[in-house]
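Apart from one protein chain that is not included, each protein chain of the complex appears where it belongs.
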Amino acid sequence: MNSLVIMLLIYFAGAILVYAANKFSAVLRDVIVVLAGLLPVALFFSIPAFEAFQFRIAGFDLFWDLGSLAYIFEALVVVVGAASLVYAISYMKGKKNLGYFYMNFFLSLGSMTGILMSQDLISFFIFWEIMTWSSYFIVVFNGYKTNKIGLTYIFFSALGAYAMLTAIVMINTQTGSTMWNDFFIAFAGMSSHYQLLISILFIFGFGVKAAMMPLHIWAADAYSHSPMAYTATFSGVLSKMGVYGLALVMIKLALVSNHFVFSQVIAWLGAVTAALATIYALIQKDIRKLLAYSSVAQLGYIITGIAVGTAMSFMAGIYLAVLHGLFKAALFMVAGAVEKQAGTTDMHKLRALIRKMPLTFITAMVAIIALAGIPPLGGFVGKWMLYESLIGSNHYFLVIVIFFSSTAAFLYAYRFLYGIFLGQEEEEFAHVKEAPLMMLIPMLFFTVLLIVTGTFPGIILGPVANAMNHGMGFRGVQWEMSVLTNVYGDSIHLSVISTIVVVVFIVFALFLILKGRKGTRYVTTKDIANSGEPVRPEDNYHFALDFYKPFERAMAPLYRFKMSEIYGNISDGLVSFFQFTRRLYSGNGQTYVYYVLLFIVILLVFSNQLINR
Amino acid sequence: MNDKNSQKIVDVIKNFARKHSLFVLAYGTGCGAIEIPATMTSRYDAERFGIRGAATPRQADVLLITGYLSTKTLKRVIRTYEQMQDPKYVIGFGSCTINGGMYWDSYNTIKLLDMYLPVDIYINGCMPRPEAVIEGFIGLQKLIAAGKAEGAKKYKENLDWYRANQKKVIKNWVMPDYNW
Amino acid sequence: MELHKEKQLLETLQGVFQLKSGEIKRRHRIEVEVEKKDVVPLLLFVKEKLGYKHLSHISCVDWIEEGRFELIYMPWSHQEQILIMVKVSIPRDAAEMENIDMIWRQANTYQRELREMFGIEFPGFVGDYDFILEDWEDIPPMRRDFDTEAYVKDHYFERPGREDAKDVRTEIAKRSGEQIPDFAKKYSR
Amino acid sequence: MMGDIWMTLLGVLVTTLLAFVTGMFYMGASRKITARVQNRVGPPIYQNFLDLIKLQAKDTAIHHGWMQLLGPAFLMVSAVGSLMFIPVLNKGLFFENFTADGDIIFLLYLMVFGSLGMALGAGQTGNPNSAIGVTRGLTQMVGFEIPWVMAIVALILQYHTTNIAEILEAQHRSGVWSMFANPYAFIAALLAAFGMFRYSPFDIVGAPAELASGPVSENGGKFLGTMMSSHAVFAFVKLVLYVDLFMGGADNLVELVIKTFGLYLIPLTYGMVNPRYRTEQAVRYFYGWPTLFGIIAILYAVFY
Partner (left out) sequence: MREKTTTLYLGPQHPGITGNMMVKLSLKGDTIVKAKTEVGYLHRAFEKLLEKRNWLQCFTVMCRFCVPEPDPMENIYARAVEEIEGREVPERAKYIRTMVLELARLQSFLLWYAGQNGSAGLYTVPQWSVGDRNYILDLFEELTGGRIYHMYTWPGGVRRDLPEGFESRVLKVMDYIEKRQEDYDRMMFDNSIFQKRAQGVGIINKEKAIEWGVVGAPLRACGVKSDIRIDEPYEIYDKLDFIVPTQEGADVWARALVRRAEFKQSISIIRQIIDKMPKGEIYNKVPNPQKWTLPKGNAYVRAEAVRGEIGMFLQSDGGNKPRRVHVRGAAYVHAVSLLEDVLVGQNVSDVSFIMNSLGTCPPEIER
């Protein structure tokens, strides 16, 4: 039987089985979860090539095949999915309705696999809807408090889906086919109005999932309020479906080369998403919220990379997408572990868990270094390629905006590590233990993976280049295991960099550890140089509230957007894009409709004149 | 190579560096603090001897007790001294650290500093002139070079005795243990 | 020297309150003594009606022989340029005085000090008890009956004096092998 | 092959030593010059070496956990690591080290590595001063990195390379230093350098009167000593980077010393006569003129 179908079946069968097994025995359920999670991994990596699978149902031709680009995302789905499932066993222990949870989990994994393998628009849309609904059910899994968040999410997703459906219907009427490929071929021949409309509708549909700038409203809340075990997949992988779709639309439809300004708008939207989400991320007090905003920011880079659309920037975009899947999954797992062990995710309350949860800290640190793009870990590779490609393709102001958000990302990166793991130790958290083994394994797995991909990005770049050369229409995209080369022909050897970093670090670390070992002593954080005053129990020496107050003051104009948005009226919103987005938190459905309409109008206004150049 | 000799050479180098690099903790415990700026600044310029300020006890070598210590300050001074890292030196500055000076009958100041902290060198006068301060520092440097400035060691060895004296004055003793 | 401003003020005060005594000490200074009950009205009066906005000082004298504390309030007027010393006596045992925190904000600090140093209570006054002293267990130290010398003997060490009565200067010089210049010798004993 | 490795090792050691010694003397000289401006004699120029030996010779070292213990090692990675990728002298005149990989954007990030590691170490101390100092430092970094990156982007656009050695080569080929070829980029980078060197008015991280030396307030002995040496190396790294990027590198060590020291004097002397900014003022400063110059530099590089 076709291995693609088997994978799909495993996921869907897993969904049903686990729901059934939950009724009988928790152990059986867990076993099924692990098996159904890990089997696709084994299957996926053991099979060198997937055959296509075609059948006809209800008058529609369905055609399933794993494209080369989809292959990368599918790898992400199975790996992160399996890790999240393993993680979930420990994390979800003791919660109710677990069968329901796992069912939806498997459904969304299966639907993602389905999306990636769909070569026709019908099954693509169906799987897309399954994905949306299964993720919605998990978003509202945590009780009625999340209902409103879920509503926002499902509202946006539904709008996106309808936009997509409209586009699919339009394609069908235009081409008479429901195959992606036919659409890609026919697109060039369509009238520019159709081209424009279909692209906008698709970008709208995918942009919702990819949390693109004006459509990101749902993301922060939904990511932070679903169970962390799922959020690892939700933010790490599910959002990448949007990226996958965007990549298809932007590149396959040749939007980049044919509609320069259109792609510029998307690229700038991505950059602005990154910048604004970053500065909002660093004022969050909840680690889940912080990570959620950070996800939005990272997706901004990815969208920019894809929208700019040169070979290198596309490669950077996809590479960052994969890497983001890995490190964000790791970080959400860390957040989950902290939530589980310490009982809170509020950085105003958490403190100094480093000595309690050292392995979790290492995971967090490695993932954060990858996120911040600091060499020698993988994030650096993606950032480097993104900058080089942006500079190389003369997007010099875009690169400044991206760089601003990436520098500001250090702030929330540090905030994350400090807020959870560092600072003054407190009696309250004396009982906290290291996360259970089943949670640690996936986390440490990602740690190793991130370290490896930092030095050998070729592991990811290879398939990406393969996808670009075969199927995405790029020609002659080169890649090497651990050498990066930019458009000017300058290259850097990552293995050399990693070696230097590691060797220098080890030398000085040994020096610091061994020198005067006898006189080196650990003292508690209660014994600090407190201006001579004895440390008093009633005082709190942990610095947590309003961590980046100076930054907020310095960036007051940017933050003021948000403030005025709360109180601003709708007429302000028409003037200012950003002011308007704030209204969306009002929970008023009508506003959303206006807002979505406005977005479409703006896109039309922007692109209509330019697309017809 | 003779191990003892090499140790000796290392000690000489160490002591030479220690002697010429004295980080004085910025703690004005008493009125003598007024002459410290004068000592540090342009006319007397203590920095030419390698004497400079340090902001926190972790970084400092020298604890300069600039004058009388009220009991309230003594508690902080002990705390600060114990946070400093070996080798560390204490300079008693002004007559009032030696025998109480003009505060001999004050109910709130301690009279004999060396009962509470191991003083390496005293500078007398009320208040000592900057020249005297510098001379005191040079005296300390001589002690360090000779390897005799071992107040910290003395403190560690006789901790119980010092503690008893300190606790006699400081009623509410809540401080971390001292073990280095 | 013209003292009519001072005279006028004293007359005003005498007209409104029953002063136990009142005198013009010198220019810029008048001294009045009132009963305890009159203190707050008088202070309020001089502040609000006469413009004595600045409280310069509150002092206290312990007349242990007569068994009373004498509190002296000293408001000053920037316009009139007169400082009124308002004296009031309160009994020494269970000393208590009205709180004037709300009349002058800075009285807060003074009252904290008086409470700590003399043990005078100010009912209704909010402020930390520890101000200058820390963990003080004895009687308030500024009271006359607190014997500081005995306390010192009790709590602190004493360095014995030298018996030999040698001259310090010459001894130091001898020790460090330094020559005392001739002109300095006459200052040595 | 074996010889290559030994040569590489030798190069690493010699370069690091050169950077360390030069940096230490520069720091000593800065103290001396500051002292002269302040009407003082000042410490001997080798004073920093004595301080360093003293700090390393401290008998005890107190730490609040292994992150603080390793904090200085992160700093060292950043300092020594960046040094490896920067050509000290012009091509062929000094050890090549790893200058073939000396990509400027990579360096930007590597230079941050140490600060972040150090910040983690400072965070673990649990001292509020440290944490506030770190937030200040990171906030300031967001400020000065923008003009600095703009200057770098302008250079990349102008010379069509991101390799430092290549930029150096390109300057030689054209015969014009880039500080003259694109003066705006130089000005933007120089103004950013004020923040990077953390002399007054941008010494807000460890401001003693405000935060009691900020992130390092819990570090003494060997930690402080290692930090001090890494600062020395790092000062050299930054100076050489500036000289390479904007002043056409150097042909011999004397020229290098003249150029780098000349450059070093600019933030130093500016710092001597200015009080420090508040954090937000510092960031606003960088987003004022320096950023404007950066934008002009980019436009100049594009349209030139």
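Per-chain numbering from 1; labels A, B, C and D assigned in written order.
One rule holds in what follows: contacts are C-beta pairs under 8 Å (C-beta built on N, C-alpha and C of every residue); 3 or more make two chains touch, one makes a residue touch a chain.
Everything numeric here is computed off the predicted structure, so don't read it as measured data.
Residue D:Asp203 is the one among D:Glu145, D:Asp203, D:Glu218 or D:Asp244 that touches the chain not shown. Touching the missing chain, out of C:Leu55, C:Met97 or C:Ile120, is residue C:Leu55. Within the entire complex, the positions of chain D that touch the omitted partner chain are 34, 37-40, 128-129, 132, 135-136, 200-201, 203-204, 207-213, 272-279, 281. The omitted chain makes contact with chain B at the following residues, 25-31, 33-35, 37-38, 40-43, 53, 55-57, 68, 70, 72-73, 76, 80, 102-103, 105-109, 126-127, 129.
Against the chain not displayed here, chain A makes contact via residues 344, 348-349, 428, 530-533, 539-550, 552.
Just so we're on the same page, only the chains that are shown with their structure count from here on.
Between B-C and A-B, more C-beta contact pairs are found at B-C.
Computed centre separation for the pair chain C/chain D is 57 angstrom, with centres defined by C-alpha atoms.
Computed from the mean C-alpha positions, the centre of chain A lies at a distance of 34 Å from the centre of chain D. Along chain D, residues 58-62, 212, 217-218, 221 each make contact with two or more other chains. Chain A has residues 519, 521, 523-524, 526-527, 529 in contact with two or more other chains.
Residues of chain A that touch chain D in their complex: 352, 354-355, 365, 369, 372-375, 380, 383-384, 387-388, 391, 394, 396-397, 399-400, 403-404, 407-408, 410-411, 413-414, 417-418, 422-425, 486, 488-493, 496-497, 500-501, 504-505, 508-509, 511-513, 515-516, 519-531, 541-543, 547-551, 553-555.
Residues of chain D that touch chain A in their complex: 56, 58-65, 67, 69-70, 72-74, 76-77, 80-81, 84, 98, 100-101, 103, 105-106, 109-110, 112-113, 116, 119-120, 123-128, 131-132, 134-136, 138-139, 141-143, 145-146, 149-150, 153, 156-157, 160-163, 166, 212, 217-218, 221-223, 226, 278-280, 283-284, 294, 298, 302. Against chain C, in their complex, chain B makes its touches with residues 71-72, 75, 98-100, 104-108, 110-112, 115, 165, 168-172.
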